[in-house]
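The complex is shown incomplete by one protein chain, all other protein chains being positioned as in the whole.
Presenting chain A:
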């Protein structure tokens, strides 16, 4: 469905993303892990159209994404959340969601998603009055309101405690079940990623060094030496 072919991005002399290729299948939950500075967020920015790649190509259901701006890609079905929260602070929770709904022409699942992510009673509140966790959840619901084919989550569990993270995992599985969109999840919480994802891609120094099931990733010697260290088995 979403296909990346040799995608690279360099800023001046720095190669943030090198020759990344992979295919994201419909309904798949894919994790993207890697040490800080591995190029994870840059890759999400390239897919969502906030950055243009220096080389390589991307297609969504066979449609080339080259030349499509961020808002066009969002309407085509590429939704995302941000590592640094980007809710619209002066708008209400409902209006935050409406923005995506208006832009994409409405998604059937939104009301159910509002309930699933616990925002039903907070719809009239101003977005900047929400707690940090609620703002993260709002970004996810807002992304779902685009009726996406792919929802990319950039550190959705950041700043959440264990309980909240577990609840988030359950809600994301609900999304996978009900919305049928692919999830592309970046996070540093390995336990969260390992239990949530079907497949995991590991990025180091901008390049893919491994891809496979959580099982395979935990046993991959390259991953262990390059990034995860010896305690990977213990953590997962």
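Going forward, contacts are C-beta pairs under 8 Å (C-beta built on N, C-alpha and C of every residue); 3 or more make two chains touch, one makes a residue touch a chain; residues count from 1.
Criterion: contacts and distances are computed from a predicted model.
Asks: Unshown chain, UniProt name, "Chemotaxis protein CheA", "Formate dehydrogenase iron-sulfur subunit", "NADH-quinone oxidoreductase subunit G" or "Branched-chain amino acid ABC transporter permease"?
Replies: "Branched-chain amino acid ABC transporter permease"
Asks: Going by the contact rule already stated, which one of A:10, A:59 or A:92 would touch the omitted chain in the full complex?
Replies: Answering carefully, the residue with contact to the hidden chain is A:92.
Asks: Among A:1, A:104 or A:158, exactly one should touch the missing chain; which is it?
Replies: Missing-chain contact among the listed residues: A:104.
Asks: For the full complex, which residue in A:40, A:80 or A:122 touches the chain that was left out?
Replies: Residue touching the chain left out of view: A:80.
Asks: List every residue of chain A that touches the chain not included in the displayed model.
Replies: Per the touch rule, chain A residues meeting the hidden chain are 48-50, 69-71, 74-75, 79-80, 82, 86-92, 94-96, 98-100, 102-104, 123-124, 126, 142-143, 146.
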